[in-house]
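All protein chains of the complex are present and in place, except for one that has been dropped.
Note that the chains take the letters A and B in the order they are written out, and that residue 1 is the start of every chain.
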Amino acid sequence: MVNRRDFGKISLAAGLTAAIGRPAWAASAADAAVKAAQQYKGRSITIVWEAGLQSLDPTHFSGPKWKELTGMDVKVVEVATAEMFTKIMQDYKSGAGAYDALNVIPAWMPDLAQAGALEVLDPYVEKYGYAPELQTIAPTFRDNWMKVGGKIYGFPDDGDVFIMYYRRDLFEDTAVQKAFKDKTGKNLAVPKTWADFDVVGAGLTDILKDKGIYGASFFRQPPYAMYMFEERFRNEGGKFFAADTMKATINSDVGIKVFTGMRNENRFMPPGVEQFGFVENLAAFLQGQSAMTISWPPYGRWAEGYGTDQEALNWVPKTTIAGKVGYALPPGGHPELAAGFSLSISSTSKNKDAAYLFIQWLNSEDVSRQRVQLPYTLRDPFRDSHYADPGYLALWPNAKDYLAALKQASQTGLLDLSLLQTDKYEEVLRQAISKLWAGDDPKTILDAAAAEWDTITQKIGVDKQKAVYASWAANSGAYPKV
Amino acid sequence: MKTVPFHRRKETKLALRYLTAVSLVVIFAFPIYWLFAMSFKTPGEIFAFPPVWYPRSIQFNNYAVLFKDGDAKTVGNSLVLASVSTFFAMILGTIAAYSLVRFKTGGENLAVWIISQRMIPPVAIVFPVFLLYVWLGWVDTYIGLIILYTAFSLPYVIWMMRGYIEDIPLELEESALIDGCSRWEVLWKVVFPMARAGLFATAVFTFVFSWNDFLFALVLTRTEVATYTVQVTHYFGGQSNFWSKIAAMSVLGTIPVFVTVATLQRYLVRGISMGAVKG
Partner (left out) sequence: MAAIAYPDRNFKYWLISPAIFLLLLIGLFPLIFSLVVSFMRVTMLETDTSFAGLLNFIQLFHDARLWQSLAHTALVIVIALPIELLLGLAMAYLFLDRMPGRQILISLLVLPTIISPIVAGATWRLLFDNRYGPINQIIGWFAGYPVAALWTVNPRLVYPAIIFCEIWQWTPFMFLILLAALSNVDRSLTEAAEIDGARFWRSFRYIVLPAIWPVMSIAILIRGLDLFRIFDIIWALTAGGPGTMTETISVYAYVQGFRQFESSYTAAIAFLVIALLTVIVTFAIRRMGLAK
């Protein structure tokens, strides 16, 4: 458990570790960027970043550090998550050119690239020799979050992926194991399929409910549950579209099975789980209320109390389960690489070169290693080197299992669906999920959703969308390899 | 003298009224109290089950953080934007209302057109205004938003002040003119002072409407002039919810307005009735 320290000391420690770890003779991308940026001393660039916790990275660590090294001023434009796409698009469409560097959720990249809002980065990568360090980004992120139509538009910078967290202490408790075996005839084990999950979850709830513990809890609010649906649907074999006709197939038997399953599972989850968002689910898990949950990497760090003594994280409920958490892949074995962030450059920026150097530096081996270890960070490991970093491994006793799970997840992960006007399709999914919690029949909901998807596709142009979908589906992370 | 039954007695009625009044106030103020309490709670208390009704200790840490990180500056921005725009709206609107009332400028049609401007939904005009501002270089500037808020408040100010001005006896103005005042002097020396109560009443609500604006501030600001309403939304993250900051910021954002309303409240009650009754 990390003792109480302020930002500066931890960052310094992380920085020293990184400095010691790097061989002195390597001309790293970070150094190259710093060197080339000297000519821009005194320049000011802006970068759009998710408001709140995420922004602490550039405002407390990377921004000041970059300024120290190059004399360039970094102005962080904090934007609420829900408004990021809007602000970026508006800035582009109005020709305002107020943003230089951007944080972009990869699922938006086709739309932004198609609209012309993003700068093609290949020439810059070439010019500053960044290709080698791009290669060492974990394969799934590297191969899926960087390019649109073969051109590089962004550098993956945040290894968002869903991990299953479970209470090791409960799963290894002999009394619980016995009660479970008696009740279900099966051995208690971390579920590998959704069918298993239903059995384990319901069983655990029966056994532990008196202690106030439920088998599982999820964040069921539509914006989050949407990602879980995309993940589970594909793990169970579903396809979003029929590739030849571009007709939506979310209302296939698989879709109905998934929706029905999701709804039934709520019964053994804490009452009111349909309203759970990221923080409510976090509170439930950290307070020991659920035995299993699925979420992004921060849950794992915060469950161990890493960074939660920081002022910036004082809104995180205190963990009661440190040392008791195990990590696994979600049932089905192919977790969703939900959301995530890539670093891009705005095509209307007036400081493209300078901004590019900043994002190269941010994304480089050296600097990214430090950034993902900041105690208040929301940036999750995304490079092969991160998963093996000695500094990270030392953060808490079980960190090695955590990093191993993250690494495995990054190798088997599934991409968010990303087409033209992805948000329209996602909106339909979100609404479908909210109808599910309202009690409507799964088949009816999904049939209506599929019909809406078809309408959207037709409006955009079937052939146009078909091409984009084909190129997305060709990605290794689009569907689980059979 | 006939003994008045218990339930008819004046004291009983007063007691009942008072009880009902206080209960109402408790119900209406409860959510505000909750917000206020949250700004002092620890996250354990905010996410406690069963819910905790009062924080164990009053620590101002959440507020201190807002000042340290510079978030509190947005309250200052809101204050500047709302007060300056209210000031201009009151002046320009009142003299416009005077023109409408005393001279029937533009006739009934102009009056109806002005009033109808208030029904434009902000969502309809915000993007064109954004484009205009990009062209003018007014995005993320004080002047841009001040002009916008002033313009947007004008219909309400003109509408309300019409009524208050109609209340002012014509003879007062005529005698001032006879005494040698210019028409502008009549305005400043007779009309504005006489309509003082109405001015305060209208100004308060104009201020509140500008203070609480979200959509325009969202689109037209970036970093320099961000208002407190936009700042609060930054605390709702995809992977975080800074409830204590949300609560503390909201309290900070409410105090100036509450203080203003509380002090001017007596004008409020008197002012609205005097003006609005005449329509």
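Methods note: a contact is a pair of C-beta atoms (placed from the backbone, for glycine too) under 8 Å apart; a residue touches a chain by one contact, two chains touch by 3 or more.
The structure displayed is predicted, hence computed values, not measured ones.
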Checklist entry - Given the contact definition stated above, which residue among B:I114, B:V134, B:A176 or B:A195 touches the chain not shown here? => result B:I114
Checklist outcome for this item: Full-complex touch with the removed chain, picking from B:V101, B:V134, B:L199 or B:A226, is B:V101
Item to check | Footprint left on subunit A by the chain that the document does not show | outcome: 85-86, 89, 93, 111, 114-115, 222, 270-272, 274-275, 280, 283-284, 420-421, 423-424, 427, 430-432, 434-435, 437-440, 460
Checklist entry - Since one chain has been left out of the picture, which residues of subunit B touch it in the full complex? => result 14, 17-18, 20-22, 24-25, 28-29, 31-32, 34-35, 38, 46-51, 53, 92-93, 95-96, 98-106, 108, 111-112, 114-125, 127-129, 131-132, 147-148, 150-152, 154-155, 158-159, 166, 170, 183, 208, 211-212, 214-215, 228-229, 232-233, 236, 243, 246, 250, 253-254, 257-258, 261-262, 265-266, 268-274, 276-279
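One rule holds for everything that comes next: only the chains that are shown with their structure count from here on.
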Checklist outcome for this item: Whole-Å distance, C-alpha centre of subunit A to that of subunit B, is 41
Checklist entry - Residues of subunit B touching subunit A in their complex? => result 42-44, 46-47, 49, 65, 127, 130-131, 134, 139-140, 218-219, 222-223, 230, 233-245
Next on the checklist: Under the definition above, what is the set of subunit A residues touching subunit B in their complex?
Outcome noted: 50-54, 75-83, 90, 94-96, 98, 223, 277-280, 283, 287, 296, 298, 311, 314-318, 339, 378
